[in-house]
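Shown here: the complex without one of its protein chains, the others still in place.
Letters A and B name the chains as they come in the text, with residue numbers starting at 1 for each one.
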Amino acid sequence: MTLKRMRFLQEVLDFVGLGGRLHMEWISSAEAQKFAQVVTDFTEKIRRLGPNPLHAFIQPDMILRPRVVAASGLKSTAAEKEDAKGSLPFTGKQ
Amino acid sequence: MKDQVKKWLESGTVDIFLGMKMVDGHPLPHAFTLGNISDLEELVPGTVRYPLETFAAELAAENPDARIGLAARECTQRALNVLSLWNQAPTDRIETIKLNCCPSPLKEHAACSYLDPPEAGLFKKHFGIDNAADPEAVARFEPRERFSRWMYEFQKCIKCYGCRNICPVCFCEDCSLEHKDLIGTGQLPPEAPIFHLVRAVHMAGRCIDCGLCEEACPADIPLRLLYRKVNAVVDDLFDYRAGEGEQPPPFNIIGERPSLEPKPMENGSACPQR
Partner (left out) sequence: MAGLAAAFGSGAMTNSIADIEKAGCIFIIGSNTTACHPLISRRIYRAKERGAKLIVADPRGIQLSRFADVSVHHRLGTDVALLNGMMHIIVKEGWHDADFISQRTEGFDELSQVLDRYPPNRASSLTGVSVGQLKEMARHYATYGPAALLYAMGITQHTTGVDNVKSCCNLAMLCGNMGVAGGGVNPLRGQNNVQGACDMGGLPNVFPGYQPVTDPEVRAKFSAAWKKELPAVPGLTITDMVPAMLEGCLKALYVIGENPKLSDPDWNHLHHALKNLDLLVVQELFLSETAQVADVVFPAASVAEKDGTFTNTERRCLRIRKAIEPVGDALADWQIISRLSSAMGYPMEYGSAEEIFEEIRQMAPKSYGGMTYERLGIDGLQWPCPSTDHSGTPILHTQTFPRGKGKFHGVDYQAPAELPDEEYPYALTTGRMFAHYHTGTMTRISEKLDNEQPTGYVSIHPEDAARLDVAAGDPVRLSSRRGEMEAPARITRSVPIGTLFLPIHFGENPTNVLTSAETFDPLAKIPEFKVAAVRVEKLPVEKEL
């Protein structure tokens, strides 16, 4: 059931364009190596996906709550800069 | 329909009948009773919709003996099924009169406010998501573009809660959309995309695809389309279709009970994971 719920979330996220960023794997406490492998693979996958596109939508008029600040810093992020070059059709920024 | 309602009221089959009444050229929801039976003259089927089943559920809860009649579309019937599954409406005390609605190959003539949505403007087609598109068409956009289009739509939100308030199957006491740890408060638009994703996830297995939310949305966000996708995933994974049959969903995405307080989230998490 948990697996299916996970699949559900993965598909919903994918539908709005945030696919590939959620992963679940059963690992027993004895499988240290598998754990290491899964984490490495997933990290690598995330890296390949590039910066979270959400960062491009951190808007100037947002309240900078601690969690937003943590996600973006106060300076523009790489994603924001990339986005300034117009890689996203719409970000709501001039 | 008028005659049947009259019969029902006079014979006591129902004590109250909920339908739309024409007032100064506008169909408005109205409770017809024996006391105001002359109002029946103004009872209209029409294309205009309102979740009368929400009223019916409330009336039924307030008056444990009352029998309630309802002008019901197909979506109304589906909503009643869902409400009954979650013990929100006593369907044994609710009688329905079927209205002509959703078109089908067998039934060409249909009457529903949703049938001719205004055509999406060019800008929206270019940067946003056409409300008339189907989920497959949206899925064909490349992921970054898909995300950007959804974010264009979500950022228009003015947090009016119209989508939730009109929804016939939204009945939780404590709404996760108002949960401060899930969605930050005090700013417009509400945090995107989490506000809309939380609502989408909570509609899984519940949304009966009536489209009222989308009609109510002042920002014309294609909400129905999003929830349609959510339910398609549910159908795929769990072989379950909301509003059909009498089985409760074989899964529970939103927690043990629908009104359960969601657990606070960790900082930095952008999506409802549990």
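Everything below uses one rule, namely that a residue touches a chain if its C-beta (ideal position, glycine included) is under 8 Å from a C-beta of that chain, and two chains touch if they have at least 3 such contacts.
On a predicted model such as this, the values are computed, not experimentally measured, just so you know.
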item: Option touching the unshown chain, where B:Pro189, B:Gly211 or B:Gly243 are the choices; value: B:Pro189
item: Residue of B:Leu34, B:Leu115 or B:Ile158 in touch with the missing chain, whole complex considered; value: B:Ile158
item: Option touching the unshown chain, where B:Glu10, B:Glu178 or B:Asp236 are the choices; value: B:Glu178
item: Missing-partner contacts on chain B, residue numbers; value: 23-26, 120-124, 128, 155-156, 158-160, 178, 180, 185-186, 188-189, 218-220
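The criterion applied here is as follows: only the chains that are shown with their structure count from here on.
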item: Averaged-CA centre spacing for the pair chain B and chain A, given as whole angstrom; value: 30
item: Chain A-touching residues of chain B, taken from the complex the two chains share; value: 126-128, 135, 138-139, 141, 143-152, 155, 184, 186-187, 192-193, 197, 200-201, 204, 226, 229-230, 233-234, 236-238, 251, 253, 267-268, 270-273
item: Residues on chain A engaged by chain B in the complex (per definition of touch); value: 1, 4-5, 7-9, 11-19, 22, 52-54, 56-57, 59, 61-63, 65-67, 70-71, 87-92
